[in-house]
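The other protein chains are all here in position, but one chain of the complex has been omitted.
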Amino acid sequence: MTKSILIINRAGPYADGRAKAALDMALSAAVFEQQVMLLYTGDAVFQLVQNQQADLIHRKSPSAALSALPLYGVEKVYVDQAALISRGLEEQALAVEAEILNSNEMSNLLESADVAFAL
Amino acid sequence: MPELTLDNGESIAVDKDGYLRELSDWRPEVAEQLARKQSVELDTAHWEIIDIVQSFYRQSGLSPANRALVKLVAREAGAEKGRSVYLMKLFGGKPALTVSLIAGLPRPPNCF
């Protein structure tokens, strides 16, 4: 049986372990053949910025791992438009292909998921 | 402490399952010996997969789990090789774990 599992990312890339925890959940669900959707909102949009030199602070860059998402069959990546705008980020700065959603579209996305987790 | 002895007599520290303790110890001669411990004799077919997995790790920071490994190999080396049976023929029953071990990638955390 397949369910749609939405992982809502709210945390910046290096504040704590949430970015990695969310990624691990997404990859696990994908490996077990579930339909995975990822939403980035708040500071989590910084996770998507390309060319992060995470090794300088002894961490792994989430955006590097995100480039592997298609390989795991995760193709549904969504970004909160307001979060991008308020942080001065352009779509071109993002390391992965993502669909930009306004607040109505985000409501619909949440509505559409069988299960949702916010990290 | 378990060790791996290279042909030149040098010792490399491994854990009891045969994974490198220090990933920085990895080099091709070490891989040959790691493989031998897993009853795998490395040839060009094995090295092709090891190279793919290592460059994937450098790029993404991930050790590819089974299904991802199959897809990764299919993408990089063609559909003929991107199949479980092909990888199992090369690396035995648990190809993703064995490739990670030989390629000097971090031990997968058993999570997926």
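Letters A and B name the chains as they come in the text, with residue numbers starting at 1 for each one.
What we mean here is this: a contact is a pair of C-beta atoms (placed from the backbone, for glycine too) under 8 Å apart; a residue touches a chain by one contact, two chains touch by 3 or more.
Basically, contacts and distances are computed from a predicted model.
Novice: UniProt names the one chain left off this complex as which of "Putative ABC transport system ATP-binding protein", "Sulfurtransferase TusD", "Asp23/Gls24 family envelope stress response protein" or "Carbohydrate ABC transporter membrane protein 2 (CUT1 family)"?
Specialist: Missing chain, UniProt protein name: "Sulfurtransferase TusD".
Novice: Contact with the hidden chain only, please: which chain B residues?
Specialist: Interface residues of chain B facing the absent chain: 15-17, 109-112.
Novice: May I ask you to list the residues on chain A that touch the chain which is not drawn?
Specialist: 1-3, 5, 11, 16-18, 21-22, 24-25, 28-29, 31-32, 34, 114-115, 117-119
Definition applied: only the chains that are shown with their structure count from here on.
Novice: In the complex formed with chain B, which residues of chain A make contact?
Specialist: 24, 27-28, 31-32, 60-61, 64-65, 67-68, 71-73
Novice: Applying the document's contact rule, which stretches of chain B touch chain A when the two form their complex?
Specialist: Of all residues in chain B, those touching chain A are 56, 59-62, 64-68, 71-72, 75, 111-112.
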